[in-house]
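Quick one: structure below, then a few questions.
Apart from one protein chain that is not included, each protein chain of the complex appears where it belongs.
Chain IDs A, B, C, D, E and F follow the sequence of writing; residue 1 opens each chain.
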Amino acid sequence: MSNVNIKPLADRVLVEPAAAEEKTASGIIIPDTAKEKPQRGQVVAVGNGKKDEPLTVQVGDQVLYGKYSGTEITISGKDYLIMRESDIYAIL
Amino acid sequence: MSNVNIKPLADRVLVEPAAAEEKTASGIIIPDTAKEKPQRGQVVAVGNGKKDEPLTVQVGDQVLYGKYSGTEITISGKDYLIMRESDIYAIL
Amino acid sequence: MSNVNIKPLADRVLVEPAAAEEKTASGIIIPDTAKEKPQRGQVVAVGNGKKDEPLTVQVGDQVLYGKYSGTEITISGKDYLIMRESDIYAIL
Amino acid sequence: MSNVNIKPLADRVLVEPAAAEEKTASGIIIPDTAKEKPQRGQVVAVGNGKKDEPLTVQVGDQVLYGKYSGTEITISGKDYLIMRESDIYAIL
Amino acid sequence: MSNVNIKPLADRVLVEPAAAEEKTASGIIIPDTAKEKPQRGQVVAVGNGKKDEPLTVQVGDQVLYGKYSGTEITISGKDYLIMRESDIYAIL
Amino acid sequence: MSNVNIKPLADRVLVEPAAAEEKTASGIIIPDTAKEKPQRGQVVAVGNGKKDEPLTVQVGDQVLYGKYSGTEITISGKDYLIMRESDIYAIL
Partner (left out) sequence: MSNVNIKPLADRVLVEPAAAEEKTASGIIIPDTAKEKPQRGQVVAVGNGKKDEPLTVQVGDQVLYGKYSGTEITISGKDYLIMRESDIYAIL
């Protein structure tokens, strides 16, 4: 997992996307169908959540999120995504 | 019922869709009309709900949901749907 | 009234639509005009309501609802509609 | 005023529209302009209101409402409108 | 000020529009520009407000409101507008 | 600052726009770019705010607001704008 010096605001989360051909130990792959495909990545930084709503995901979690979720940024030459926790479907 | 290692977030639910030709013991079938048809499946994982709103459906429940509900994912070669509990119409 | 083994979620209600030519004892008929016509049916199953908002309709109630309300399902060969209580206009 | 056996749900109200040429004792008529014209009628049945918000109109009230408000139904051969109380502008 | 027998519902207000050429004592006129022009009138009846939100305007207030605000009605041969208090910009 | 006899409702504010070529003591000018340009003016009357939310701006404040904010009115021959406080970006 990457070590980045960035603090997402509120309910935002910084995610390092998994390489496209990668496959998890539990064997999750993304089906090739007409429906929108979820993407997989690892949480590398999290915000403090909204008032009275702390975040559920933690740094290090493997997560699934929507294909068009988040905004791309590059830190020290690596690509990341900044997204809201509500864009994350599940923790693997 | 499948055994999967995935934790849906908040009010999300992981559903294993029933095979198209399948029919429940109570004889539920999906009518072939112009209206949107509900789909049937089994809940295999549930989130912790939203603040002050725990989920109603439980792992193992047979549920009806909208035809276009949820996002497809494949785990260990089986297809599932991640959806919000509000996309589920009823428990059979 | 039919006896069905299905539990609608939250504020959803399962309704058995009245036959098109049917007429209630109180003589309610549906006018043939250009406006959207309400439909009549009988409630056969109800959800537990939303948090702090129990449902008003009960199993057995004759209800009026919008023509395009709900989603069709067939149980044991009979057609039903799953709808939200807010789609129901009145109890007859 | 008609006597009808119907219970509107929540914040809905059953209104018997006044005949088009009718005129109230206080002399209210509907102007013939390009703007949407309000309609006049009498409340014949009311719902129980929403949680913590009882209805203001009562059975017997003469009310003004928008031209396209409500859904038509016919009971015992008479035409009525089912609408939400928020569709009613004023009590005459 | 006219004396009318009508009770607006909730946050609605009955306004008697000023004649187009009229001018207030404080000299307010409406500029002839491309922007939407506010209109001036006098409040002749007010509703009881919404739950926990009594109305601010009172019968007799001279008010400014948007050009396309409200619904026209005619009472005893005079034209009025029914509008929500939120359609009123200011008290003169 | 002008002295006007008008009371904006709720969260509305009456603003006297600065002349187009004017420049503040702190040297604020409006850039000539493709983006929407904020405008500068002085608050001459304020409403009482919304329930539990008093206004922040006060009579006499120099403020920045969006180019298309508010509604024009003319009082005693001078042009003003009526806008909501949320249309104001900052106090200078």
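Following the convention adopted for this analysis, a residue touches a chain if its C-beta (ideal position, glycine included) is under 8 Å from a C-beta of that chain, and two chains touch if they have at least 3 such contacts.
Keep in mind the model is a prediction, meaning the values are calculated, not measured.
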**Request:** Using the definition of touch stated at the top, determine which of F:V44, F:I73 or F:I88 touches the missing chain.
**Result:** F:I88
**Message:** Even though one chain is hidden, which residues of subunit A still touch it in the full complex?
**Reply:** 4-10, 12, 14, 45, 47-48, 51, 71-77, 79, 82
**Message:** For subunit F, which positions touch the chain that isn't shown here?
**Reply:** 26-31, 33, 35-38, 52-53, 56-57, 64, 66, 85-86, 88-92
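Here, only the chains that are shown with their structure count from here on.
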**Asked** Where the contacts of subunit A and subunit D overlap, which chains show up?
**Response** none
**Request:** Would you mind working out whether subunit C and subunit D touch using mostly the same residue numbers, over half shared, or mostly different ones?
**Result:** different
**Message:** Which chain has its C-alpha centroid farthest away from the centroid of subunit C?
**Reply:** F
**Message:** Rotating subunit B so that its CA atoms sit on those of subunit E: what angle is that, to a multiple of 5 degrees?
**Reply:** 155
**Asked** Which whole number of Å gives the spacing of the CA centres of subunit A and subunit B?
**Response** 24
**Fill in**
Where subunit D touches two or more other chains simultaneously, the residues are none
**Fill in**
So the complete set of touching chain pairs is A-B, B-C, C-D, D-E, E-F
